[in-house]
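This is the structure I want to talk about, given as structure tokens.
Here the complex is missing one protein chain, while the rest keep their positions.
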Amino acid sequence: MGEVVKMKELFTLAVILYFASMLVALIFKKNYKLSISLGHAFTALASLSLLGFTINAIPLALQGKAIDIVYNIGVAKIPFHIDGLSLILCFVLGALGLATSVYSPKYMEFYEKLGKGWLYIILYSTFVLSMILIVTVSNLFWFLFLWEVMTFASYVLIIWESEEEYVRKAGWKYFVTMHITSTLPLVIAVALLYAKVGSVDGLNFANLASLKLSPIFYVLFLIGFGSKAGVVPIHFWLPDAHPAAPSNVSALMSGVMIKVAVYGLIRTTCFILKPDVTFGYIVAVLGTITLTVGTLYALKQTDAKRLLAYHSVGQMGYIWLGVGVGIIFIAKGGAYAAFGAIALAAGLFHLVNHALFKGLLFLSAGSILYRTHSRDLNSLGGLAKLMPFTAIFTLIAAMSIAGEPPFNGFMSKWMIYQSTFLSGNGLLVFLGVMALFISAATLASFIKFYTTAFGGEPTKLTQDVKEVSSSMLIAKGFLASLCLLLGLVPALILPLLLSPGSALTDANLTSWITTKYWLVMIKAPSMPLNAESYFNPLLFVAVFGVMFLGVFASFPVNKKLDEPWTTGEPVKMENYKLKAKHYYLPFEDYIRGLYHSGDELSKFGNAVKDALVYAYLSVAKTLHRWAAKLSGAVTGIGKWYVSSVKEVYLDETALSPAIKAIKASAVVIEELDSLNMLFTVTLIVLALMLALMLL
Amino acid sequence: MKYLEELKAKFGERIEEIKQLAHNQWLITVDKDILHEVVVYFLKHPEWKETQLSTMVGTDERPLRGKFSVIYWLSVNGNSDDVYIGIKAYLPADDPRFKSVTPFHKGANWYEREVQDLLGIIPEGHPDPRRLVLPDDWPSCVYPLRKDFHYSDSPQGKKYYPYREPPQGTTVHPIGPYHVALDEPAHFRLYVKGEEIIDCDYRGFYSHRGIEKISESRLTYDQICFIAERICGICGFTHSTAYCQAVEAAGEIEVPERALYIRTIMLELERLHSHLLWMGVACHLTGFDTGFMHAWRLREYVMWLCERLTGNRKTYGINLVGGVRRDFLDYRKEMIEDVLKKLKSEFGKLVDDLTSTRTFIKRCEGVGVLPYKLAHEWSVDGPLGRGSGRDFDVRRDHPYAAYGDLDFKVPVYKEGDVLARALVRIEEIWESIWIIEQALDQLPGGDILAEYKEIPPYREVIGTTEAPRGENVHYVMTGPGNTVYRYRARAATYNNLPAVPDMLRGYTIADAPLIIASIDPCYSCTERVQIVDVESGKVRILKEEEFNKLSIKASRRV
Amino acid sequence: MPVTLRYPFTELEAPPEYRGLPHIDPKLCIGCGACVNACPPDAILRIDDYDRGTRKIVLDIGRCIRCARCEEVCPTGAIRLTNLFEAASPDRRDHIQVVELRLVRCKVCGNYTDFTERQVKKALQILPKEILEEEALEERVFICRNCRRKGTVDATINATKEVVL
Partner (left out) sequence: MMEKIVFALITVMIIFLLPPLLDGISRKVKAKIQYRVGASIFQTYYDLQSLLNMEPILPTERLAFRIAPYIAFASALAAALLLPFGSFVPVAFTGDFFVFLYVLAMFSVAMMIAGFSVNNSYTNAGANREMMLILSIEPVLGVAIGVFALNAHSLSIGGIPLNITFTPSLILAYVLLAYAVYVEGGFIPFDIAEAETEILEGPLCEYSGRLLGMFKWAMLIKRLALLWLFVSFLVLPIMKNIIDITTFTGGLATLAVQLIVLFIIYSIIAIIEASNARLRIDQAIRQNTRVFLAGLVVLLIAALGW
């Protein structure tokens, strides 16, 4: 029992440290560097304590137990319920938070001219903290509140370089899309549930799970979390928004924020609602479409960060595919339940892995940006010579995301393949085939990413570049070693990943999946004897290493250098390398039909969004008239926001009322309790959203 | 020549002289200021559909009359009164300039650059006046074909060549001079986006041997036959024939009929093995080695035959001014018949194999298209032109040797792609077999070599043949004492090669070798002219050097 | 039914019509130099050494183009194109054949003439007896050009003198 208390303290410590970082940043407001360094020192400590908490809590979660904490903050009691699923996200947040905290102080020098270091720290801490709380909180109302905080903080971080036109546009797109397609459905869902249970406390997960709920919630949650996760067709905001932010924030956004949506999806549709076969199919198919569209688009990109952002869409597809297949088979139950749990674990494994390698890739892209001031792959080159460590870490990340053994990406992809190909279901096998194909496309894209930035000889732009500072390297090295570690010894994390699945099913997983340190073995229903799928990464590395070293030693090579061969006439080296934009052109040309339909899809998404914005604004105007009768204060804010300009500009003064407004929303809703008028509540929340949106 | 009246009416006074050089050759001397107008007038004449810029010759005539001269030779094809028209203008020795024709007719591009390189005659308004012929390290303002330049001199300059800058955002993909797909050195500098070719720059003349300068400097009429044959390793016989025909026309030598027939047979045998060689190369470039081997196996029959007929597989060495040196004895006639029989049956099978290899046809179809209009603008020759719908053939339009007596078809395809060129060549092989059969039947008896004595000096004349690759034009201006005053050999590839960049544009680097090969390029043919090879001089070993020195001394003595 | 051969490991003979490597039969060569004049690529040289009294006919098959013009002009059939074709050699000197002939020493002045003894012998052989006797050639052929001209000139002068006298 005392151990649980200690764990709770660790968790609380993390939360407090995040608040402390904000405080420290505010104290040293005048000194840009100091505020950021100190702030990040605190966030690093916070991440460490979160990691500590996670590691301590894992054994508990494996026993199927959860940790419950309640914070009483005066106006309300916030309940927390931390089970295996939460811990997975906590681990990701801790690891990635630690890496970015170590990485950022040096990196943020890049933005020194923009100033406002204290604000950055506040936003950063708010952002990370909100995510930590989202994945641990156990009340849907607070979940939604924190969800808004997360969206808002990330929005402000995206438009950090707000003097750039494209950044403002991307931020606006993000903000509007998030509110229309993510917050709105969630608000409606919460409002509907609220109407049903009648109190904020009633929105507790445990309480909700006991209710019998209509299928409409599946749709609402699907849209709400799907759009945040960047699932096609609501993915169009992501490739604009993620690259616009500073790279460390991009890493967090791509690494964690979109994963939080997956968490939300699983939490709501599996734990609150019951797993449903049809819903599972929808998730799996959407996932496959997403991974196809996202990755094939990524294939075309030549902007380093945009390429990575498109891959975030694509890799989210893998996660959804795994989760979807998991939901299908968990819902089917019986002999398939264990298989479903494995599939769910595969999806979650990819979630963790993607957070690690995508975070690492964004940090690498940030390092390149930091040194060369360019993210254009066409003009980069030869960095392997100048930034050798960054090159190695990037290569590890690239090979991980491309799914090359023995890195972690391979393990999770392998498990996803197993869960689709062995499903005995033609449709799922087809989805697996697409996943396999897209895995090759991912490889293609990352070979391009790596070889254009790091391969070849230095170009005009890169010739004077130096390796980045050691703190940045340590952050990347930490993530890279995690990539390798989880790939080599997947058993370190697999039990944790299996715990949500086993919580959802009664099946005994041990007879279906073996996870020793050196071996992963999977069995599927109706699988014949001695035909299990197994993989032993450590043995593979041993065999491979022995052979590699063997031939390397038997056929040594001296370094005898000469110019590349130009068939006899001189050619300038800078003109003799394939440009990033020309990679795979015939293939891209061949699948231009797909690109075309993809464009149409995102056009459709955009159109829907625009229509919704229009409807939203009209409703808001109506609301504005309605609300005038209800509350003068609300009207005043509404009026002011509705009439203000569409263009967004961040100002310090504009920030605090917004936060106040969000906090006040809780009070407002509580007061409206007595009205018990569903529509009004929804509209008032909408007004709040509108206010936020116009900020 | 009814058009001459028209011409006179148009340009009047400024036409200085019109004279007939041979039965189908006219030389019109005009004022240098209207030179380009007259040339363009003929090239774009509405009634002459297939007029070609056949060759252009610049001559240092300062020792004779204190002036430079340039002649544009045009061949008028596809009409009943098919003739060659030379349009000549004299340029002052102190300021040799003339208006460039290139802006009006792309085909003049190389000719004018060559004249600029070798004689220092400046084409004004030329769109691309970079160096063409001379090596990168040749000093500027040294003009080797001027008469005051000795053929054994080799001045050294700084190595530099101004390649075009790559277009924005492209990568350079150099093909050659050392590339497996090129049988001889040439440099195609492709500017590519990934696989797609956006633009192309060309640099050639690596195997430039100075044949013309040597011929003008120290060889006699008969000796030039052999060096002319060595212009090309594949179609050498057409070159020596063209040369002999030029000298024979200048000297008004009556060549015995039997010699003409023997020449015809040899020319067609040469076409056979050249086309078979090309088919093999095309197969090889697309990775279809079986087609390559079998095409060359068939070619080998012809090569063996040639060896038996002339004493050598290639460079037969049987042409002399006035006839041929070796007669066909009866047993050799039988050999020809045997080989033709074998060839007919096996070649049919080979063509079937090629056309039924889907992958091969896919690679050739719709690739490297040269539309008719461009084909005309570049004045392309031979199968390349006929594959683009140009209906001409020197053998039919300007009959030489025994072709006037023989019956044959000229295949023409309109598609203009690699496949069309291949089909033209395949049909030409059938026609060649048919021509040889006819010639063998009709082979007259009698002498094979006519004696000649002194050929009057300073006569200008051209000899033309239809080589496997197109029209070969040899211009000869006779000199005193059985030597040549000016010799200009133009191989078919010289007209075809400049069109290659236009054919490459828009296709991929995978197609590039095939497209380049589809014109059946013969770089050394194209690059004959001028000075003794500078390169080999650097690497020769002592013994040889001594020998060469001695031989140069010896030949000066002669 | 392979059509290729395991050439260099099998014997390969060129057909009888083949014009292969040229070869000078030193026994037949008279050193007239007709081949030297006919040769298009200067593969054959004639080098006279008046101090030692020798003439070298130097044939370089590396330079030879196998046209057989030499064979056509050779008065004695000494130079022939064989049907051999394997000219590869690690030593460049293997490509060079030198035929050394003795020059005629002038009976009058004792200097070497610019023709060889064999040339003279051949000329004597082919000329009809009457001419030889009529012109007293057997004596005069061994006299160098200068002396002969001098002789002729002297004779003429003498003759003139006689006439004058």
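Labels for the chains are A, B and C, by order of writing; each one numbers its residues from 1.
Just so it is clear, a contact is a pair of C-beta atoms (placed from the backbone, for glycine too) under 8 Å apart; a residue touches a chain by one contact, two chains touch by 3 or more.
Fair warning: this is a prediction, and the values are worked out from it, not measured in the lab.
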{"item": "Displayed chains contacted by the hidden chain, counting the whole assembly", "value": "A, B, C"}
{"item": "Residue among A:Val70, A:Leu211, A:Ala335 or A:Val543 that touches the chain left out of view", "value": "A:Val543"}
{"item": "Given A:Phe143, A:Phe362 or A:Phe410, the one touching the chain that is not displayed", "value": "A:Phe410"}
{"item": "Residue in contact with the excluded chain [from A:Ser162, A:Asn207, A:Asn425 or A:Asn606]", "value": "A:Asn425"}
{"item": "Of A:Ser210, A:Ser511 or A:Ser526, the one touching the omitted chain in the full complex", "value": "A:Ser526"}
{"item": "Positions on chain A where the hidden chain makes contact", "value": "384-385, 395, 399, 402-405, 410, 414, 417-418, 421-422, 424-427, 429-430, 432-434, 436-437, 439-441, 443-444, 447-448, 450-452, 454-457, 524-528, 530-537, 539-540, 542-544, 547-548, 551-552, 555, 557-566, 573-574, 576-578, 583-584, 586-587, 589-590"}
{"item": "Residues of chain C (touch criterion as defined above) contacting the omitted chain", "value": "1-6"}
{"item": "Residues from chain B at the interface with the omitted partner, ascending", "value": "171-174, 179-181, 192, 194-195, 283-291, 293-294, 297, 357, 359-360, 362-363, 508-513"}
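Heads up, the rule we're going with is that only the chains that are shown with their structure count from here on.
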{"item": "Of all other chains, the one whose Cα centre sits farthest from chain A", "value": "C"}
{"item": "Chain B-chain C separation of Cα centroids, rounded to whole Å", "value": "38"}
{"item": "Computed distance of Cα centres, chain B from chain A, in Å", "value": "68"}
{"item": "Residue ranges of chain C in contact with chain B within the complex", "value": "3, 14-15, 17-19, 36-37, 40-42, 45-47, 58, 60, 62-63, 65-69, 72, 81, 92-93, 96"}
{"item": "Of chain A, residues touching chain B in the complex", "value": "378, 566-569, 571-572, 575-579, 581-586"}
{"item": "Contacting residues of chain B [partner chain A, same complex]", "value": "166, 169-172, 174-179, 185, 187, 189, 192-196, 203, 508"}
